[in-house]
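Below: the structure, in structure tokens.
A protein chain is absent from this complex, but the other protein chains hold their places.
Lettered A, B and C in written order, each chain numbered from 1.
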Amino acid sequence: MSQSYNRGLIEDFGRWKEFSAGMWAWIFHKFTGWVLIGYLFTHIAVLSSALAGPEAYTETLQGLEALFVVRLLEVGLLAVAVFHILNGIRLLMVDLGIGLDAQDKSFYLSLLITGAIAVASVPTFMTDVGF
Amino acid sequence: MAERYSSFTPGGTAWLLQRVTAVFLIFALAFHFFLLHFVNHAWEIEFAGTQARMQDLGYFITMILFLITATFHGVNGVYNALINQGLTGTPRKVVLAILVLASLALVGQGIWVAIEMRGGLIL
Amino acid sequence: MYEHDVIVVGAGGAGLRAAIAAHEAGADVAMVTKLHPVRSHTGAAEGGINAALREGDDWELHAYDTMKGSDYLGDAPAIETLAKDAPEDTITLEHWGMPFSREDDGTVSQRPFGGLSFPRTTYAGAETGHHLLHVLYEQVVKRGIQVYDEWFVMNLAVTDEPDPNDRTCHGVVAYDVQSGKIEGFKATNGVIIATGGPGQAFDHTTNAVSCTGDGQAMAYRAGVPLEDMEFVQFHPTTLPSTGVLISEGVRGEGGILYNEDGERFMFEHGYANNDGELASRDVVSRAELTEVNEGRGVEDEYVHLDMRHLGAERILDRLENILHLAEDFEGVDGLVEPMPVKPGQHYEMGGIETDENGETCIDGLYAAGECACVSVHGANRLGGNALPELVVFGKRAGYHAAGADLGEAAIETGYSEDVEDETNPDLPVTPGEAGLEPAGGAVAADGSGQVLDEADVLERAVEAERARTERLMEREDGVKHADVRAKLQRAMTRDVNVFREAEGLKRALREIRECRELYQEVAVQDPSRTFNTDLQMTYETRNLIDIAETIALGALVRNEFRGAHWRLENQVRDDENWLKHTLISWNGGKPSIWYRPVILEGEAKTYEPKVRSY
Partner (left out) sequence: MSTQEQKPEPDTEPEEPESQEAPVEQRAPASPQQRRMQRKASNLAERERQAAEDEAKLEGDTVHLKVFRFDPEVANKQEPRFDDFHVPLERGMTVLDALIYARDEYDSSLTFRHSCRQAICGSDAFFVNGSQRLGCKTQLSELDQPVRVEPLPHQEVVKDLVVDMEHFYDQMHSVEPYMQQEDLPEGDLAEMRQSRENREKIKMSTRCIWCGACMSSCNIAAGDNQYLGPAAINKAYRFAMDEREDEEIKEHRLRIIEQEHGVWRCQTQFSCTEVCPKDIPLTEHIQELKREAVKKNLKFW
């Protein structure tokens, strides 16, 4: 079999247009998971300002919160977390063998709810920074 | 055939713990978000408020547990993802070591910060 | 060169079972097969396996039904061996994990099938063959038997004594489809041919594209007579567009055939007043075609098979597979409408002449399965009798080839002086080798007449095949094998079908001759050595021509109506003249026809030919 042809990477991600619901769910879940763990590290780092005293803490946090980007990122984080939670629940159901036939629908539903919550949260999250 | 009755294989344990922690995290994370973004607004956070919450023992313990489970869940998730991508041999051991150290550091740092917020180890 | 004790050619049900048996008997076995074992056509069998397992049934009844079904052209020792061994061999399959359908008490289920006096068809849903094939392959994996898959066997390595009865088979020559290399496989104990049927000689067939009669053609050219080739079963219920089979299980469970007027014609037009739809296959096929020919067919082509009244639950439980087939290949939902069906080529009763131990007249050469003719099916095979044949005779051939003692065979093989020859066949053309394309047959056919020692035989056979391949590959312009094959199939389907008449048969023979001549110019267009299916199909087409010719020849000489073979000129069963097998020998390229009497004396009783009515 020395002469056979390996089509390499095109097969994996070059085919993204042909991915099905379950594959997207997997990719999104991965992505959101990594964002969350990344955020956890950052979050603890930010909170560590408390070690330098109460003022430093309050200043750091409020300073950050005053930034438009940070608020925007927070909305993103919320979306990421909500999706990860919802799809996580979906995955837990799948693990228990519940509703396997509706696995694609539940993925779309997760996306929909995530979108809705993210949009709904904008007024709250963006208060005082231009909204 | 019954020569090897070793209990949990690594794969199985990791898989199960990932799910168990996930169940806990659903509640912890929802609670956390709700409390700090909707009940109290993030931009209004001040040290005093944080301290007040942290002085509640239940809240304090919950947050520590939240930190530990989230760290485990996240790091274990990352590790599994890397293994699924074909990480083996020495690199795998190195990655595991780094991840373990990072999580210990994270959890250690987090607990330290939490104690500080609480205003020392007073129970 | 590869070397093993026993080489099994073909890995369908018969081949796999033979390999397992030879392995059990201690031989070093290898299977050489052009398809991976699980791709074999045995997987398509739907209905079931006949075996007398239950109280109230016994092997003698099974033997009796089979003899009657064969229209008294089966040999009693073969039939009795089948009936006696089938129960144990079927239970062995169960022990190997076969997922048979079950009764409430957990025992295996059996259902009625056409031509059986007792419901003894053991089944696994409507996919019995699939499970049989996979279970047998699993056992081959378990035993670590060597499988050379996607190796196409091109020829046998047989010595070239003038009398085929003196020849010995030393191995096979095979073509590795993946790499294109041609190699010898030496068999120290024996070669077992299990290559299945030649359905591709017809264009409307239930058989796979791989069913090209290779083994039969190879054995034939090596000197083994082909027996009863004119008996081709046309299955009454195949889907009109593709030839996909709708199992007899549907009728076994109570499915009903209607003509366009909604008449249950099997009864109403008196084709089978007792058994109706469950009459033997030949009876039902002819009934359907008569309905169509007389203007009562749906769309002038087919009739309806209705199973709706069985109820969704029963259908889903036992015939679910049928629903999928009807839906995927004909776009019909069997739960809400009747399914269109018409007769299609299904099974070749005849084949390589063997005895009950699977041995042919050539020393060290065996055959089992559809390619063989031990003569259990005679003029007509009963549904559910092929799968037990695979396991029973596959097993026996395997044991025997590995050296186990199965006792003296009662059936004689090979041409002998005292048989009756067909002296005056009224043929329109001379059959046999057309001359240009060298025989590609046995070493025996190279004409040198010298007796070779073992090692040389295989080597020379390999050389001959390499040379033949070179010629085919190098020819620049020429005829396409696909065109030759299509012409052959059309001729066979038009004139060697369910209804046969002398004129048509002669026309078919002339066309077959034309195909042979065309084949002299056949050229392989694909220049590659890698997975060259063009080349492989060219080899196969050659085999089909040889086989089609024997079918047409047999059909022409047998001027009577017996079982699946109907002749316009003499529409009655003629026991006085025709209680005998038709045998055709290649004779180095000049086919001759001869006959051997049917053996009706069984172990305990003699089977008296009776009128076959259902």
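In this section, contacts are C-beta pairs under 8 Å (C-beta built on N, C-alpha and C of every residue); 3 or more make two chains touch, one makes a residue touch a chain.
The structure displayed is predicted, hence computed values, not measured ones.
Taking every chain of the complex into account, the omitted one touches A, B, C.
When the missing chain is restored to the complex, the residue among A:V94, A:I113 or A:M126 that touches it is A:V94.
The chain that is not drawn here is touched, among residues C:E263, C:E463 or C:E501, by C:E263. Where subunit C meets the omitted chain, the residues involved are 35-36, 38-41, 43-44, 53, 87-88, 91, 94-97, 99-108, 125, 127, 130-131, 134-135, 138-139, 141-142, 178, 208-210, 241-245, 256, 258, 260-264, 267-268, 294-296, 299-300, 304, 306, 308-309, 324-325, 328-331, 338, 480-482, 486, 524-534.
Touching residues on subunit B toward the chain that is not drawn are 1-2, 4-5, 7-12, 14-16, 84-86. For subunit A, the list of residues touching the undisplayed chain reads 1, 3-7, 11-12, 15, 17-18, 20-23, 25-26, 91, 94-97, 100, 103-104.
We adopt the following convention: only the chains that are shown with their structure count from here on.
Taken as a graph of touching chains, this assembly has some other topology, since it is neither a line, a ring, a star nor fully connected.
Remark: subunit B and subunit C have CA centroids separated by 67 Å (rounded to whole angstrom).
Between the Cα centres of subunit A and subunit B there is a gap of 17 Å.
Residue numbers of subunit B whose C-beta contacts span two or more other chains: none are found.
None of the residues of subunit C touches two or more other chains.
Subunit A makes touch with subunit B in their complex at residues 30, 33-34, 36-37, 40-41, 44, 47-48, 50-51, 54-55, 57-58, 61-62, 65-66, 74, 78, 81, 85, 88-89, 91-92, 95, 121, 124-125, 127-128. Here subunit B touches subunit A in the complex through residues 19, 22-23, 25-26, 29-30, 33, 37-38, 41-43, 45-48, 50-51, 67, 70-71, 74-75, 77-78, 81, 102, 106, 109-110, 112-113, 116-117, going by the rule given at the top.
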